[in-house]
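For this depiction, one protein chain was excluded, whereas all remaining protein chains were kept in their positions.
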Amino acid sequence: MAVTFGRVLDNKTSTRIEREVASAIKRQGSDWKGNTFYTLLLVMLVLTLFILAVLIYGVVADGWDILTGWLPSFLGGTLGSIKAFEGQTLGVQQGLAGSFWIAVFVALLSFPIGIASAIYLEEYAPKNRFSNFIELNIRNLAGVPSVVYGLLGLFLFVEGIPSITGGRTAASAGLTLAILVLPIVIITSQEALRAVPATLKEGSYGVGATRWETVRRQALPYAAPGILTGTLLSMSRAIGEAAPLILVGAITGFLGSNPSIVDPRQLDDAFTAMPILITGWTQNPMPEFRVAAAAAIVVLLVFVLLLNAATIYLRYHFEKKREA
Amino acid sequence: MTPKPKHSTTGTTAESADISSSVDSTAAHLMVAHLTVADLKSSKSRKNRQKAVHAGLALAAMVSVAVSGFIVWSLISEAWTFIVEVEWSQIFNIGWFPRRGIYDVSTLLTATLITTAIAMLIATPLGLGAAIYLSEYARSSTRAFIKPILEILAGIPSVVLGFFALYWVAPEVIGRISDNSTGSLAAAGVGVGILTIPLIASISEDAMTAVPSSLREASTGLGSRKTATTLRIVLPAAISGIVASLIVAVSRAIGETMVVFLAGGAGDTALFTSSPTDSGLTMTAAMASLASGTDNVVGEGLTVQSLYFVGLLLFVFTLLLNLVANRFVSRIQEKY
Partner (left out) sequence: MNPEARNSNNLVFCAQDLNVYYGEFHALRDVCLDILPNEITAFIGPSGCGKTTLLRCFNRMNDLIPIARVTGSIEYMGVNLYDPGVDAVEVRRRIGMVFQKPNPFPKSIYDNVAYGPRITGMAKRKPALDEIVEISLRKAALFDEVKDRLKNSAMGLSGGQQQRLCIARAIAVNPDVLLMDEPCSALDPIATTRIEELMNELKDDYTIVIVTHNMQQAARISNKTAFFSVDVNLETDTRTGTLIEFGDTEEIFSTPKDSRTENYVTGRFG
């Protein structure tokens, strides 16, 4: 016997009601709209992953001959003609050297200036129209196309102060890219500093610490992983960037000298860099250079992806640690 | 409330102070030292260090302002020469032949428009699809696996996509639907599109994740299916962020250089074309091609200045787009 709405029902009626309710809350037919939508989303995602897979497969397959045949001499080789390819003296050493020096400039200029700017904006600047203007300015700088930074480098470092930079040199390129990634360093460092708990800073002020002591001993150590993430990200951006280097006059065809990678004398000399090598070889109509370009891409990707992987790892690692 | 409550309070205070000192007059009560202002000053060296640090940090923050100043100054000063000296009949001509003094800007603008449109056609569904899936459907284990992969895609240098667009997209995709299997605006557009997928995905996913889960629960509680909740609740709530992501992507596509330079199929000159399967020069590709090669930026009269003129146009377009996108982003921040 079942009781519904205060009435006593006979067994037959109650079974019928039970059956009706059971069928009502069960899925009626198939939710074809929902299924279609879900499938569509899945297709989009899989397509994206597929493109990435084809891309990786493509460059590895194209560069296979070099990667499996003569990679060591390719890593130590120089820019050159088809003859250099046949003699296996073609290679990326000059590009690696140029990219190395660009990275040095980024590390020495963008990191300190960018982190200092972030500290100023987050911890020191009064919140007024001027600091708002600086913030907006930095956000807009981050969106300026890289080729425009190339024009700036051409105007400022190549044409403007050739007596210091030597004109179309690795120094000009390094300065240009240091400026290019500066907004990225600032924005990511600001985000990291903003995440520092106010209670931590109050505790420091409370025992008589100055602003700088509080920043240096409490805020910076706490924000360090986030800041590191930003600097790694900006570094990977800098060594993958090609367009500004073309504007400041990187060499794609032939480069006379081949100094060792860390020889600082090349700073005031004509230069090339990994992405520029790749550009030059990609543009070369001879099929051999497609192989060389692909092999050089793999070399570049190893560096860039290692930096990115480190960034991703750091972020997830510390996010987990914070939550714990 | 009496207008001057402090009077009565003061009275009470004094009274109680008296009571306490008479009742409980230990020596400590009378031993409060008297200080002067000098006692409450930090040491000179500590103060000087504070000031030096403050000045140094402020100086660093000014660098970015100076950079903006230099960008605007360099673009305008050189572009101005171009605007003043160029013959305007050369601005509307058969194409872009800067070394011969023919600067048909519409050739570049049209090509830029074509590649950007194709890029958005590719990136919008893929990026949004990935974002919706990750934000609304994916289990957290799936997310933890897919997000790093998208970040890897975001980190791939644009030369690599240029290579890919020229040697894989052009022959395998564009070559199958037209008779041009070398470089073309379409191939370049697809390459740029792939580049902007992670950008759209990450900004719009952030916007959707920012939608409070209480809204989703309210919708589910009313008997809506997942699809309805996503399409009618989450997407409208996150719309400013999604629009912002698309605007940022357009800005990025317009400014992207290496993909269109490598896969656009043109040298450093181009005839006007409005066909996506033709080869062509976008604004950025024109700048890169003019500057590349061993002879660098040389040529007749205004060649160098034309570079800055195109650069100025590019700067203005992207700046406007970024400002609009910022507006949309700050709108979500206000809402939640």
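As written, the chain order gives the labels A and B, with residue 1 at the start of each chain.
Everything below uses one rule, namely that a residue touches a chain if its C-beta (ideal position, glycine included) is under 8 Å from a C-beta of that chain, and two chains touch if they have at least 3 such contacts.
Please read all numbers here as calculations on a predicted model, not as lab measurements.
Across the complete structure, the visible chains that the omitted chain touches are A, B. Among A:93, A:117, A:169 or A:218, only A:218 touches the chain left out of the display. Considering the full assembly, A:199 is the residue among A:23, A:68, A:163 or A:199 that touches the omitted chain.
Listed by residue number, the positions of subunit B touching the unshown chain are 1, 4-6, 8-21, 26, 28-43, 46-47. In the full complex, subunit A touches the omitted chain through residues 126-127, 197, 199-210, 213, 217-218, 221-222.
We take it that only the chains that are shown with their structure count from here on.
Contacts from subunit A toward subunit B in the complex involve residues 31, 33-34, 37-38, 40-45, 47-49, 51-52, 54-55, 58-59, 62, 112-114, 116-117, 119-121, 124-125, 134, 136-141, 143-152, 154-156, 168, 179, 182-183, 186, 210-212, 233, 236, 240-243, 246-247, 249, 251-254, 275, 278-279, 282-283, 290, 293-294, 297, 300-301, 304-305, 307-309, 311-312, 316.
Residues 42, 46, 49-50, 53-54, 56-58, 60-61, 63-65, 67-68, 70-71, 74-75, 78, 125-130, 132-134, 137, 144, 146, 148-153, 155-164, 166-168, 194, 197, 201, 225-227, 230-231, 248, 251-252, 254-258, 261-262, 284, 287-288, 291-294, 296-297, 307-308, 311, 314-315, 318-319, 321-323, 325-326 of subunit B are the ones that touch subunit A when the two sit in their complex.
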